[in-house]
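Here it is, the structure, as structure tokens.
The complex appears here without one of its protein chains, the remainder shown in place.
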Amino acid sequence: MSETITQDRITLAKGLNMGLRRAMEDDPKVLVMGEDVGKLGGVFRITDGLQKDFGEDRVIDSPLAESGIVGTAVGLALRGYRPVVEIQFDGFVYPAYDQIVCQVAKMHYRSRGRSKMPMVIRIPFGGGIGAVEHHSESPEAQFAHTPGLKVVACSNPVDGYWMIQQAIACDDPVVFLEPKRQYHADKAQLDTSATPDPLFSSRVVRRGEHATLLAYGPTVKTALAAAEAASGEGRSLEVIDLRTLSPLDMAPVLESVRRTGRAIVTHEAHVNLGMGAELAARITEECFYSLEAPVLRVGGFDTPYPASRIEEEFLPDLDRVLDAVDRSLDF
Amino acid sequence: MSETITQDRITLAKGLNMGLRRAMEDDPKVLVMGEDVGKLGGVFRITDGLQKDFGEDRVIDSPLAESGIVGTAVGLALRGYRPVVEIQFDGFVYPAYDQIVCQVAKMHYRSRGRSKMPMVIRIPFGGGIGAVEHHSESPEAQFAHTPGLKVVACSNPVDGYWMIQQAIACDDPVVFLEPKRQYHADKAQLDTSATPDPLFSSRVVRRGEHATLLAYGPTVKTALAAAEAASGEGRSLEVIDLRTLSPLDMAPVLESVRRTGRAIVTHEAHVNLGMGAELAARITEECFYSLEAPVLRVGGFDTPYPASRIEEEFLPDLDRVLDAVDRSLDF
Amino acid sequence: MSHHGFGPDLVEVFGPSQSDGGPELVQLLTPEGERTHHPEFDRDFSAEELRGFYRDMVLTRRIDVEATALQRHGELGIWAQLLGQEAAQIGAGRALRPQDHVFPTYREHGVAWCRGVDPLKLLGLFRGVDHGSWDPAEHNFGLYTIVIGAQALHATGYAMGMQRDGVVGTGDPDRDAAVVAHFGDGASSQGDVNEAFIFAASYNAPVVFFCQNNQWAISEPIERQSRIPLYQRALGFGFPGVRVDGNDVLATYAVTQAALQRAREGQGPTFVEAYTYRMGAHTTTDDPTRYRLSDDVERWKLRDPISRVEVYLRRNGLVDDAWIEELKGEADELGARLREGCKAMPDPQPLDMFAHVYAEETDELRAQREGYAAYLETFEEAGR
Partner (left out) sequence: MSHHGFGPDLVEVFGPSQSDGGPELVQLLTPEGERTHHPEFDRDFSAEELRGFYRDMVLTRRIDVEATALQRHGELGIWAQLLGQEAAQIGAGRALRPQDHVFPTYREHGVAWCRGVDPLKLLGLFRGVDHGSWDPAEHNFGLYTIVIGAQALHATGYAMGMQRDGVVGTGDPDRDAAVVAHFGDGASSQGDVNEAFIFAASYNAPVVFFCQNNQWAISEPIERQSRIPLYQRALGFGFPGVRVDGNDVLATYAVTQAALQRAREGQGPTFVEAYTYRMGAHTTTDDPTRYRLSDDVERWKLRDPISRVEVYLRRNGLVDDAWIEELKGEADELGARLREGCKAMPDPQPLDMFAHVYAEETDELRAQREGYAAYLETFEEAGR
């Protein structure tokens, strides 16, 4: 069942599915767990076909209890397995929050390195799919604030394929955020023989001179669209796909901001205490004299996620990003 | 049982206890709930004597289940009560995190204002008491990031007395953080006939010119000590007790930083994505041209809370605050 | 296995949930429309009551059918169908007194109907114009809860509030009140639901845990959540559990009514397992052919909750064709009203997003709202 080299154009959903399959082939200790991940293949079909091929012992349909899923995954990890847990939607990770921040995050530290916790917690996150309450949350800051966890977000099919494998191979617990709005959106060409970037690295995805846009997950697309639109007006924007949120990979960010003198962070999470706050604080500390304007943040407003008919008002979009670019340049 | 005017010197524990008692006298809908809050009066004795005087129906000893405590408090609030929930230690709030961020925080919004959620969630927080794991956490950012919640921290006995009553009177849910290290530490004079500052206001607790120290809860004492020590070296530091973390009361902060040109935030929570990040981002945005140095942060390191024999290394102390002041002034 | 000293293996004794509900199933009306009797829960029903149940179920199904169609036409983002669960919901809903309070999941459209909530308001939520727009206090019917199981604790707390308000066990039938917590078979695995059992037992709270075991939690069969009949869960927490035929509106009514009465009188919680089947998909975005056999669905069709009542009504001359026709007309009218009302529903305004975050708005949120308003105005000025 080994993966042949493909150069197909695939969706993010497919990239993740292929990556999971490859990881399960490579290491028999890799398990997939969660609600509806088996026969159904997950509500987003990310685990489609895996139970059929790897059996019920490796692709485990769980009772409806998130703390139970993560808590038993802790036990499986202690027994030497590498569980990949699927949380059905971002808004349903909170019943497992205690197990994640008190157990998953701390086991390695508590045991002074004796007990590893190689677990991946996959969370489809973010909005824009017209869903009801609790299906469009962006909980990344609540995990990134917790030492012991690593937090990453993929933004495209190719990264989905590689990053999920790298996260599974990582000996630390990784909260793996997947922009659900992108699952079936854009296709990209995957070359499975390529060498991927390291998991915990950020990437400049568009070069520019006048300001730096920092994005991850679903907002990478928004930032790229903004940069494209701005170029029409003679403004050259650099776009960085952060990819890793904890740890942050500050080197490319600082290098860029030192060059452009301006930074705008955009994410769907609430602005208050979101990733933008941390980035603003660090960038300012490191590039104080290079900054021409304060780091600006374009994010979800500090309201609960609204009813879906106005969710696009809540979510950062091209116009709001460009407005921030204007404010930065006019500062 | 009405409160007579006292001018006694009291501890924070006593101030909170008196404030709770007064709130229960003033409004029969106020209930106290939690583990061991009844006969025992709580492990810190904050609810001492309340069950004896107000009965088991108003001071409710709960089964050992934090989600159950907060979840039933939601129901009681919907029925018109004003529950004051005690979480025994900071590290044990996480089983209730789902109820707090998905239910308590969102009920008013979800119902478009029809269902109020006047609940206070009291959390003894912070370290420095020589405790075992999970007893010294600082979870404030995990709540302040959540719209719908209000988050405050008291730092002294007089504020304890007033702020708990104001939080109970507030029609919104309030996460009420109590610096446990201070419960029985310093006494202060309470005048129960005074008029308190509004709940959601910050306060300048020491005037100064050269830099502004921002602190809350347990670090207010540290910041004041640092300012005192610095004054011996001819440095005049302003200290602000933030008191409210969500919403932030930025006016006095900005006024101060515009004057001093420098700000140092100190809290026990991990620096990464802690309150200091948000304060740094906002201050920089608002005072860009007044800042002589980037906002610096002195907090708990980005490690899990360590074994108690080295906890003082983890916690920000006078020296680390002064070191940051030096770095700010030398910038 | 008894050589270990634990007695026979419990799984062998109880077996997994039997497809016919097993011998413990309380039933008053068979799938064939025969009135049967039960030693504990029997009860007479007037012709008017029976016609009322039938009408409620027919109209509830119509709401469901219309909503499903509206979703197909893109008017709703999603819809959680109740097809097959009409009897469980109408039986439970009609057993309520006005002063009782209900905490629903996202699928309790039939109970909402009994509580007088305009079905258009249900559509609003699934259309995405709001998160719930009825007044829980007006209808004694809470907002839909989407995080599985959370409402079981709210119900228990609300019931504790009733105890404190002195409206439990007074003996005054217009005063004594109780709470119903709805949830599904899948929800029975959540910590919150089990903690609700503990709190309710500990405080003897007047709450009825009404679990619609529709055999599925999306694609997970009931066997994943429990290896013994679900109603027996309650026994381990020290309060009674009973399994009722959830496709039998009479039995569901009788059992729920008795459980509510028990609660109102101050005798504490009861667990009611309404044994039923989710005839449709989990929601309109689900594809159940991926995980279940159509045979099962066919078998359950024979136990349709509505047709058995119709058979009984007709056989006993309690309705005639004219009456049935009239009801059809009523359903058609309701359907038309829903279709039109749904499409006519105004979208929320952008700034509505900022309303009601707090009872007392914060300065910082006000500034954010005003900033966004000013930003929006720049577009209007620019004529975009």
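Every chain is named by a letter (A, B and C) in the order it is written, and numbering of its residues begins at 1.
Here is the rule we go by: contacts are C-beta pairs under 8 Å (C-beta built on N, C-alpha and C of every residue); 3 or more make two chains touch, one makes a residue touch a chain.
Given the structure is predicted, the values throughout are model-derived calculations rather than measurements.
Here one chain is not drawn; of A:122, A:150 or A:270, the residue touching it is A:150. Among the residues B:19, B:95 or B:147, only B:95 touches the chain that is left out of the figure.
Contact with the chain that does not appear here is found for just one residue of C:145, C:215, C:270 or C:284, C:270.
Touching the missing chain, out of A:10, A:40, A:59 or A:102, is residue A:102.
Contact residues of subunit A toward the unshown chain are 31, 57, 62-63, 65, 67-68, 70-81, 95, 98-99, 102-103, 106, 108-116, 118, 147-148, 150, 170-172, 200, 247-248, 250.
The missing chain lies against subunit B, touching residues 35-36, 38-41, 43, 61-65, 67-68, 91-92, 94-95, 130-135, 301-304, 306-311, 313-314, 319-320, 323. In the full complex, subunit C touches the hidden chain at residues 1-2, 4-7, 9-11, 14, 40-41, 189-192, 194-195, 198, 201-202, 223-228, 232-240, 242, 255, 258-259, 261-262, 267-268, 270.
Note that in this section only the chains that are shown with their structure count from here on.
Chain centres here are Cα means. That of subunit A falls 31 Å from that of subunit B.
Averaged Cα coordinates give subunit B a centre that lies 40 Å from the centre of subunit C. Separation between the centroids of subunit A and subunit C, computed from CA atoms only, is 36 Å.
Looking at subunit C, residues 130-131, 147, 191-192, 357, 364-365 sit in touch with two or more other chains.
In subunit A, 67, 91, 94-95, 133-134, 302-304 are the positions where the chain touches two or more neighbouring chains simultaneously.
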